Structure formats: C-alpha cells, structure tokens
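Here the complex is missing one protein chain, while the rest keep their positions.
For chain A:
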Amino acid sequence: MKCVIPRQNLKILSRALNTMCRIGEDLYIEPNPSQLVMHTTNSWHTVYAWFTFDSSFFSSYYFTEDDEQNSENSLKCKISLKSCITIFKSPHLSRCLESCHMEIKSNADTITIQLRYSNFCVKTHLIPVLEYSALQVNQNVDTSHVLCIDSKVLFAAVKHFQNSENDITLIVTAAKVILKTHSESCRDIRQMLRTELNLQSSEFDVYDVGEDCTLTFSLKEIRPLLAFAEHMTLPVIIRFSSPGMPMIFGLKNGLTFESQYILSTMNENALSGDAYSIRLNINAIENTQSSNGLSENLLPNTNRTQIASSNLRTPMRVQVEYPDSISRKRKHQPTNQQPSKIANSTSVIEQFREECIEEDILLSQVADFHVNNEAITRNVNKTSNLTQEFSDTALVFARCHSLPIRNSPSKGKGKVLVYDSDGLVDDSD
C-alpha cells in the first residue's frame, strides 16, 4: 500500500496520532482498498480509539499489484505509537514540508515514511513493525441514546472539572444532562471538591434520549479526543445505552476522516466502599475465570465480596482478539466446566464470565504464555495497595492478567491459569 498525505492533512494526522498516543502504546494500522484504519487500545482495554482516513484524505492512495494478490490481512501491522509520533513532531513540519509518503509492504519488517520538503530534502523513516497482528473489536454497540453537541461547548464544560478528575458521572434526563464528579471513588468524598454541571437539552444539536440514564465513564481518557474535536471544530456525537455497556464518542469530518472512541462505563452506584472491595471483586472474577474451585474458597473469606460483586455488571466490551492465540486459548479452556459453572450460580459474575468465554477473548493473550498449562497458584496480597493508583473504571475493567497484585505461592488455593503478561509482576514459582 502506498499513499501520499498532503501538507495540510499531515497536521490532522499528526494531531490524531497525538490523540491516540494518550491512550495506548501500540498503533495498529489496517489498510484496505478504500481507507486507512488506525486504532489503538489502552493496556486495560477500557478504551478503544479508532481513526479512519478515507482515500480522499490522501492526495494519492493505492494498492500495488502485490497487495492485491495477497490477502488484506498481510498488510495489517502493529507499530510503536511513540516512534511514529516523533516523526511528525519535528519542528520543521510546518514550514517547508511538502508531503508525506507512506508505504506498507505486505509482510515486510518496516513501514517506510518519507517526508519531502520543498528544498528537495527527503527524510526517510523506517518504523519497525512489531507484529503482524490485528485488533478486532466488536463495534456493534447498542445505542439507544444519542447526543450530538458542539465540541466547543463540551470542551468548555469539561474544563470545569479538575484536571486530576479521573471518572465522571453522566446523568441524562428528558430535559437536561448533568455531569458530576464520580462519587464512589477510592478517596474520601467528603474531602474532595465536588463539581456538578447542568447542560440544558437545547445545548445539544441532537438530543435523542429514551429513558433516564446514569453512567460513569473515564473523563481522563476522553479529554484528548475532545481537544482534537475542538481544534477541528467538529461536533461530537455521544452514543450509549445503559450503565455497564460501552459508550461511543464519535466525530466525522465529511467523508475524509472519522473517529470513534469506545469507552467502557460503569454504574454510578456500582461500587460501594473503598478500593479494598474493588480489588477483591476483580480477584473474584479473575479466579472464577480460571478456576471454579478458587472462587468458592475466596468468597467465604470476605463477606463483602458477594455484596459488591452483585453490582459488578460491567463486562469488558472492548473486545480484542489476537488471532494467533485464539486457537490456543480454546484448547486450554476446560470445556466441561462451562455448563456446570453456569448452572451453579446466577450471579452477575457468572454472567460476566459466561460472556467472556463466549465472545470476549480476555484470556486469549494470557493463554499464550502458558502453552504448557503450567499451574500457578496465586494468592491475594491484601496489603498491596498498588491498585489504588488506578481509577475506578480502570480497576473494574482491569484485565485480569495485568493486575499488579503480588502473588505469593501458597498451595491448596486452586489452579490459576492467569499469568501476568505485561511484566508488572515477575512470578517465579
């Protein structure tokens, strides 16, 4: 695939990359005959950012003969977002830069990015391809509520919130939208500055809401997108259905480019109590996912788990598939356990696991690291407060394998498949 980006659009691309840089570390590029798709997700997989550049965005965009012969998948690749950013960050970008040529060859080790300047200077960058893998995300999000708002208004509105604010609660009624500080935080709410903002429905260009709805999402993750939208003066379309289900922030510039952020949300009152119970919830999920026996061991130990877990109806909806690992994961899945688990309990956790097993491939990456099905025992270190650094949503949707909880070997707690793959904890059993 070869394409040429004119100077004016290069700024947009650079800004879009910078926006994505605030979310994730890897950039997945997927060219197809009519458009270039770039997307990324954060390490917790609570946010998924997606930009599509139509062929009209480029001054030329074409597939070579080779590409047409090969399957489309051979062009999909993953690169480091940081290395990509540095190319477009150079201060000379604005003045004598004329165009940017990008070339992706199927199954090559590098992507070529060439910056051409008006003084016949050509700068060629080779970005190593980390992996030929794709990010598959279920974008079929149920959206019963649609709001469309001028990005200037929304950007000014979120400015009222402190920069340190991680999560905010969105309350939608027939007449107005209320944004307020998420009240169930790890910190003591009585010591915090609480902010509430009322936006009348007349502020919105489209205000299509059915039932009243209250949900909490991560403001921190969405701020870069709002800044991008504000800079491009594009309206922001917000779509969501109910708490716990993903919400979408989208913007579209005619036919040339389009962007969407899919965010996980949670119920405002989902989490009662402090970080302690939140962390336990995750462990419960984590353990039920991998071993049924362990969850039963854990529950009697902490009577809070049961109460809190019943509120936890926030399945990770930003689904990520790593094609290579899927087959392996299926192999390891003890298939005979599934029906019994579902029959045993009707709790939401069970539902969550059920969904995870069926559609979400949360464990897929994890299973990669355990081809020999090595049994790892894991114990919760209750004094660990590492998790408190993360925001609520991040905690709730935390991918089980990346939980920064120290494992200490203790026999008899059951088998756990899950293994930390992000290198946060180095287990050596």
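In this section, contacts are C-beta pairs under 8 Å (C-beta built on N, C-alpha and C of every residue); 3 or more make two chains touch, one makes a residue touch a chain; residues count from 1.
Just so we're on the same page, contacts and distances are computed from a predicted model.
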item: Identity of the absent chain, which is to be given by its UniProt protein name, from "Autophagy-related protein 13", "Ubiquitin carboxyl-terminal hydrolase", "Calcium and integrin-binding protein 1" or "Checkpoint protein"; value: "Checkpoint protein"
item: Hidden-chain contact residue, picked from the options A:Lys2, A:Lys152 or A:His231; value: A:Lys152
item: Selected residue (touches chain absent from view) among A:Thr86, A:Asn107, A:Gln200 or A:Thr233; value: A:Gln200
item: Which residue of A:Ile85, A:Cys148 or A:Met192 touches the chain not shown here; value: A:Met192
item: Hidden partner chain, residues of chain A it touches; value: 150, 152-153, 156-157, 159-160, 162, 189-200, 202-203
